[in-house]
Structures are given as C-alpha cells and as structure tokens.
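Below you'll find the structure I mean.
After this line comes chain A, so read on.
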Amino acid sequence: MSGQFRPSRRAMLKVGLAGAATVASPAILRLTAEAQTGPIKIGMPVALTGPLGTVGQQTKRGAEFWAKLQNAKGGILGRPIELLIEDTAGNPANCVRKAQEMVERRDCRLITGITLSSEALAVVPKLGEWDSIFISGINGDGRLTADSFVPNFFRANISGPMGTRAVSLYLRKSNMTKFYGLGLDYAWGHNSIGVFEDEVKRGKKEFVGKIFAPTGTKDYSPYITKIRQSGADAVFLVMQGDDNNAFLSQAQQYRLPEKVKLLTEIVDLASIRAVGDASLGLIGSSRYSFTYDQPLNNEFVAAWKKEYGNPPDTFEGEQWQCMKVLEAGIVKAGGVEAAKLRPALEDLEVESVKGKVFMRKCDHQGVQQGFMVEVKKKAGFDTPVPEVISTFPGDQTTPPCNAMTYKD
Partner candidate 1 sequence: MALLELDGVTRRYGALVALDQVAMRVEDGEVRAVIGPNGAGKTTLFNVITGTVKPSAGAIRFAGHAIGGLPSHEVCRLGISRTFQITSLFPEMSARDNARLSAQARHGRRWQPFGGAKVFAESEALADAALQQLGLGAIADQPAGLLSHGDQRLLEVAMAMAQQPRVLLLDEPTQGLSVEETAQAVETLARFLHASKMTVLLVEHDMEVVFRLAQRITVLHRGAVIADGTPDEVKADARVQDAYLGGLE
Partner candidate 2 sequence: MSRSTRVKTTTGMAALVVALVVLVLAPLGLPPFAMTLLTEAVILGLFAMSLDLMFGYTRLVSFGHAAAYGLGAYACGWMLLNTGMPLLFAVFAAALLTGAVGIGVGWMCTLATGVSFSMLTLAFAQLLYAISFKWTSVTGGSDGLAGIPRTVGPFGFAALSSKAGFYYLALACLVGGFLVCRALVRSPFGAVLRGIRENEAKTTALGYNTRLYKIAVVAIAYGLGGLAGALYAPFAGFANTELLFWLLSGQVLIMVIVGGAGTLIGPVLGAAFFMLMEHQLSAWTEAWALYFGLIFIAFVLFAPQGIWGLATGLAGGRLRSAEQRH
C-alpha cells in the first residue's frame, strides 16, 4: 500500500507530540500542487479486520482490481490511480480519523469503500468541511439518501430499502400470505424490517410478528421457536456476517426451512460458503452476483476469475460497479474536485455489470435493477450458488427522492 508515503508518515509520528513542526509543512505544499496533475487519489478507510472484516476485504479487492486494470490502461485523464486503503477495524472513531488524514494530510478528496453504516454516518457530516466526495459502494442504510443526505454523498449500490422492496415485489406474485421478520438489532435491521412490514401490509397480506436479535447472538433457538410458533409461511431475514451464519446453521438444525420459507434482504456468497447446504432454498434480493447474465458482467467475471481463480463475491461486484461509476464521473468532470465532480455525477448514466445505473440528481441514489435470487446447487460448484429468479426495473425498486418508504 503506497510505500512512497512512509518516510513522511514516520516523520509525522515523531512530530506528533514533540512539535518539530517544520518537517512536514513542505510536504503539504508539494501535495497541494500535485492535486491538479499528480495521481488521482481515492481514499478507502475500510474495516479490513473485526466482525465485518470479510466485507471490507471484498470491497478492497473490488477496488484494487479496478485500479489495476485502469492503471494498465494509463489511468484516468492520463493520471494514474492511487488507492489509499487503511484498516478501521469497523470503529467509527478510527474511520473518521483515517478519512481525515486522507483529506488533510494526503490531499485526497475522494472517499469510498467505507464498510459500516455507523462509520458512514459519522463521516458524512464532515464532507462539506473537507470539500470531498464520498461515493458509497456498499452502504445500505436508507438514511444516507434520506434524513442524513448531504450534497457530497453519492450511492452507487443498492440500499437496504431497495433490497427489501425487491423481496416484497417478488412476494406480491407468490401465494405465501403470512410473514414474520427477524432483523439484527441495529439501524439497518430496524429500517429494513420496517419497510418490509409496510410493504406486506400494503400488499394486503399478513405480517404476524417481528423480532430483533442483538449482534453477537450465539443461540438463535428462542427466536427459531418464536418463528415456528407464529405460523408464518415465510420469515424475512435482515442479517449478515456471523449472526446470519449462526442463524442459518441453527435454523437448519431445527429443520425450520421445512416449515417456513427463508427470505433474506441480502444473499451473500461468503455466508453461503460458511453455512454450506444450510443456505439451500434461501430466497432473497441480491446486491450483486456473478451469476447475473449481463454482457458486462460476463466479461467482468471472466477477467476476475483469471486474476483471482474464484468468481467475484457480492461486495467485490458492488464495489467494482461503484468504481466504474466514479470513473465515468471523473472522465465527465475532467478532474476530481468536488465542485466539478458533483455536477458530473448527477444524472450520470453508466452501463454496468448490473445493467444501467442512473445516478439521479435529487438524492444521489443510483437507480438500478433489483435482482431476486434463489440459492441452489449447481454442477461445477462445490458450494451452492445464487441463481437469478426474477428482476425488477430500477424505477420500481428505488424509493421516492429522499425517502426510505414506498407509496404503492
């Protein structure tokens, strides 16, 4: 990771408390002059370790693969791309500090790849002061394009409400009538379960109960029992990481899927690998899957396999799409300064691995297709894979501007 910065960073450390101030100042001047012509710096304060380390590692690879290919083509606007990737361990305090360092010390005005919603929400209010653009590749929290929206924020990925919406649109066509909701006990879980409950009721079906589990829950049997008792046809899950794996494993051990269909807001390859056959039959919205049959995706998956040996994972694809949107924006703007890049990204349309992505101006949400997948066994793969069973056009899955709920 960017070895050329080590000397001055070490100097920093020495300066830190001793106050030998002058050492670092010339570096700052030099960096500012470079901003117009030097490499395009993209800052990524990512949770590479900690509970969501898996997700952060995927975003990192997605961005790195893009930067590698792009630099092989001569960068953007003739300027090489430099990724500044640092670990936040999923702690908002670290994330803000790292982002601030990227902005203040390394004169980087582009941020992406932040992992947790709580990290993103802590960074967003500072974007104006920093004169920086933050383009989200994976953050699902609906608030980022609603209550907490700021002009320098863009979202290239599918948000939580959009994923939930795809599930509920799919369910309108199904003959299941009674639903239960199980979400992780934090903002994302509450928001998505809220949207789902609302959708179910508007679809004239029955919502029989919901429950929220704290992250780090080890035993899901009380919840599994409640779901079974509710008599629901299906349970909608808003879970991820270790919690998702624990729930899916234990649900299978209790034979829950034989009685109750499992639906999920997000189908993730890492989870499928971790729980194996316990994921079979899971139906859910997909943020990204290598199985999408889109021309650009087939090309991307082939290139990825050549590089890494495996097909790309959920957040690798999501982050890749984000980088492609960013790339188009920079080319259109002719630079990375917020004042130029913001209007360039607004109403930008990009052809991507998921089809067309349209960055609408009103709340900077990327309008894109919603995919429903089912986890199945497939010849040639050791673990089950998600297969697309339905798609919904972006104008149906994207909420009204600056909103998190739907009207129809």
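How were these candidates chosen? In short, all candidates are chains of the complex that A comes from, given by their letters.
Going forward, contacts are C-beta pairs under 8 Å (C-beta built on N, C-alpha and C of every residue); 3 or more make two chains touch, one makes a residue touch a chain; residues count from 1.
Since the model is a prediction, treat every value here as computed from it, not as a measurement.
Check each candidate in turn (1 or 2) and state which touches chain A within the complex.
Answer for chain A among the listed options: 2.
Which of the residues in chain A come into contact with candidate 2 in the complex?
My answer: residues 1, 6, 9, 12-13, 15-22, 24-25, 27-28, 48-49, 86-89, 91-94, 96-98, 100-101, 104-105, 117-118, 121-122, 124-126, 141, 143, 148, 185-187, 190, 214.
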